[in-house]
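The structure appears right after this line, and notes come after that.
A protein chain is absent from this complex, but the other protein chains hold their places.
All chains are identified by letter, namely A and B, in their written order; residue positions are counted from 1 within each chain.
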Amino acid sequence: MNSRWPYYAPLIILGVLVSYFAASLGQNPAEVKSVLINKTVPEFVLPPIEGNFNGFSSSDLKGDIVLVNIFGSWCFACRIEHPFLMQLKETNTIPIYGIDWREPDRTAGPKWLKKYGNPYTRIGDDPKSLGAIAFGVTGAPETFIIDKNGIIRFKHIGPITKKNWDKTFKPILEELEKK
Amino acid sequence: MIVEIGHFSLILALFIAGLQGTLPIIGAHRNNHSLMAVAVPAAIIQFILILGSFIALTYAFLVSDFSVINVASNSHTAKPILYKISGVWGNHEGSMLLWALILAGYGAAIAAFGKNLRPSLKVRILGVQALIGTGILAFIILTSNPFLRLTPAPLNGNGLNPLLQDPGLAFHPPLLYLGYVGLSLTFSFAVAALIEGRVDAAWARWVRPWTLAAWGFLTGGIVLGSWWAYYELGWGGWWFWDPVENASFMPWLAATALLHSAIVSEKRDSLKAWTIFLAIMAFGLSLLGTFLVRSGVITSVHAFASDPTRGVFILLLLMVTIGGAFILFAWRGPTLKSSGLFQPVSREGGLVINNFLLTVAAASILLGTLYPLFIDVLELGKVSVGAPYFESVFVPMMIPMIAIMGIAPLLKWKRGDFKTALEKLKLAIVVSVIGGLLVWVLIDRASALASLGMTISLWLFVATFTELAVRIKLFKGSLRESIKHLCRQPRASWGMTFAHAGLAITIAGITASSSWKVESIQVMKFGDQVSVAGYNYTLKNVREIQGPNYMALRGTFIVNKGNNINWILEPEKRFYSNPVMTTTEASIRPTFFGDLYAVIGDKDEKSGGYITRIYFNPLVPWMWAGAIIMVLGAGISLTDRRHRVGAPSSNRVPVPEISANE
Partner (left out) sequence: MKAYFVIIGILLFPLTALAVDPGEILKDSKLEKRARAISKGLRCVVCQNQSIDDSDAQLARDLRILVRNRILVGDSDTAVLDYVVSRYGDFVLLKPPVKGVTLVLWFGPVLITLAGLIGLILFYRRQKIRLNNLIQLNNKGQKN
């Protein structure tokens, strides 16, 4: 072969690879975007937690803009998030529906809520991850914004803080209110 | 104080590496002998300095000096001494220091034993080796310094991840690095040759033993890791096509290809540019592996805690070293003229096909490993590429590869005859086809792939020994003469016979263990019996025992088969407190036909029994045995006189030969 181009090929391939790597360095590979965004909430029916009368099921998610929050008494990050959820409740900002995920026993969730306060309008007990799987949850806490038609509009992974509330949640909620 | 000496010695090593990386290369360019003379002493001093630094860190671990951050976050006073030592490289910073130590060690080895290397080539190799070293040492000192202090010092450390507190895993990283980093030397050989613009038979002969050594270590390291997964993860899996496993497998494939193409370069003065390319690639893929594990761009069960600054640094290092080498390659590569000519059907032709398949396989694995990353960067969503993908891509490439591995050694150089070779392989054809059919009829009619796997394993095994028989003229003359020939076989040929036969045995193990594993999961009370693959397991009792730094549940199984067998299997479930973690320790009893494998699980509160998992993993011992034989092959080959570093260089000038009647 007279041409020299095969000798340049490795250099070119390396260049492409390195630029991909450079672009990927800032990203978190563990973060997965939900496929459920802009889709109706899949069907689920969860029984109430001990001491409550109302459970939580997908049919409850029509008519209002609400938050769905996945939590558990075992979840350390949920503890961090909890005071902010209480604040949302006290200011009547938005109804919050809770999925109490995988408690070690039936009393753990109610005890935890008694101790730190209950910010939830409705709570479903989810010992077998049925609700969590319906929402494609990978860990707690996770929070979803559901619009008036029961469509999932946003998913947040990790604790909600004042900062990310103002930055991401608020604009989305305002947008949804307008419709 | 000792820690500070270690720290200082590391900084000094960086300085020496900088000198060693520049002066000799300039010297060789200007033919300045005093500058060239810097290389050898610098390489040795650099190694001694890093060794001193490594010993200092080991000392800090041994005496549990928790004023050193690295020791505090990775060690604990209650840890057994072996794991205090292995804790040195059980973390990012310490393992990078080991990396640098091995890199400098290979450089020092060239300096000390490479007496017969052409002086200009030798100092350039040492220079390039030191340039890599400069990058790695700067990386350690700037982003991953293991000697940083902590005030106030905590009373005790965080401990080492219990999964790493295991004899198999204690030696897995050093072996793996001896392999990975050993490829740095083939890289330095390649770059030095490109700078000189000269690749000849002597170069190829010099590079081969080093490649062989690195390959042997890499094979050993990969197998040790795999063996660890097999007994530690509690269900007998040994390969997961995890990104980091792939990161060690790709350099292995490249090194394997390099071993074979270097033969053609040495003996037939051909494929020179290709051999150089592979030598660069093998190390490039090693560096890529380092980047993947330590930058956090890919999720893996093996990933170290990730840090983007480290990622940026390694990426720069990768870009400069491999990019630099490829620029040289683009510039000098076309001038590397090969003179040897050969037909597609020939020994060389077989080796070319081997290289083609190994390279395509490595490239496909690279594509699969990096694909999720590409898709993510392009914001096209998230995909997973797991074992099913790699198996469906890799296996079809390996089948023709093994087929050719059987034939190629029987082909003549330059121009072989396919028919004659196949005639010699009649036995291999008959045995493998009948063997495959028997497997299909008697053992497993559901899986054609399992029969095919056994067929190619038998084929390779019989073909490898047929080749040996042909070489020693077995049945062609008297037996005594054949034995005489057998004793006179060069060690390098023995190396090939061992490596190929070992691979055949490994393939049988892989095929059987992935096709015919028997599993039984149940709750057992004391006295309960289950039968798995013909063996009866009775759970005798489960006790709590106290280990050096853990508590454990130890179950005792009595295993019977007929009257002759009465074995005891004692799996454990361990509870560590520093850090808090439970591990499963399977109990394994190897037999010729497979491993008996028992695991004890949690107590079942309802029935009062224990969850037990019992497996029969067929031919798994063959897999390990085959791998050990492959490594032995590399070792035997290394003792060949022609491979010795001090061997006199040949004066043979390759002359293009013309094959007749063309």
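In the analysis below, a residue touches a chain if its C-beta (ideal position, glycine included) is under 8 Å from a C-beta of that chain, and two chains touch if they have at least 3 such contacts.
Note that the coordinates shown come from a computational prediction; the quantities given were computed from them, not determined experimentally.
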Hidden partner chain, touching residue among B:G197, B:G381 or B:P548: B:G381
Contact with the hidden chain (one of B:A37, B:L51, B:V523 or B:I628): B:V523
Selected residue (touches chain absent from view) among A:H82, A:R102, A:R122 or A:R153: A:R102
Missing-chain contacts mapped onto chain B: 161, 163-164, 233-235, 237, 240, 242-243, 299-305, 341-342, 344, 352, 356, 359-360, 363-364, 367-368, 371, 375, 380-389, 392-393, 397, 521-523, 579-581, 584, 599, 601-602, 604, 611, 613, 656, 658-659, 662
Where the unshown chain meets chain A, residue by residue: 1, 6, 30, 32-36, 42, 72, 74-77, 101-102, 104, 128-130, 132-136, 138-140
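Simple rule for what comes next: only the chains that are shown with their structure count from here on.
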Residue numbers on chain A that touch chain B, as the complex places them: 4, 7-8, 10-11, 14-15, 17-18, 20-27, 29-30, 32-33
Footprint of chain A on chain B - complex, ascending: 273, 277, 280-281, 284, 291, 295-299, 308, 311-312, 315, 318-319, 322-323, 326-327, 329-330, 333-334, 370, 372-374, 376-377, 381-382
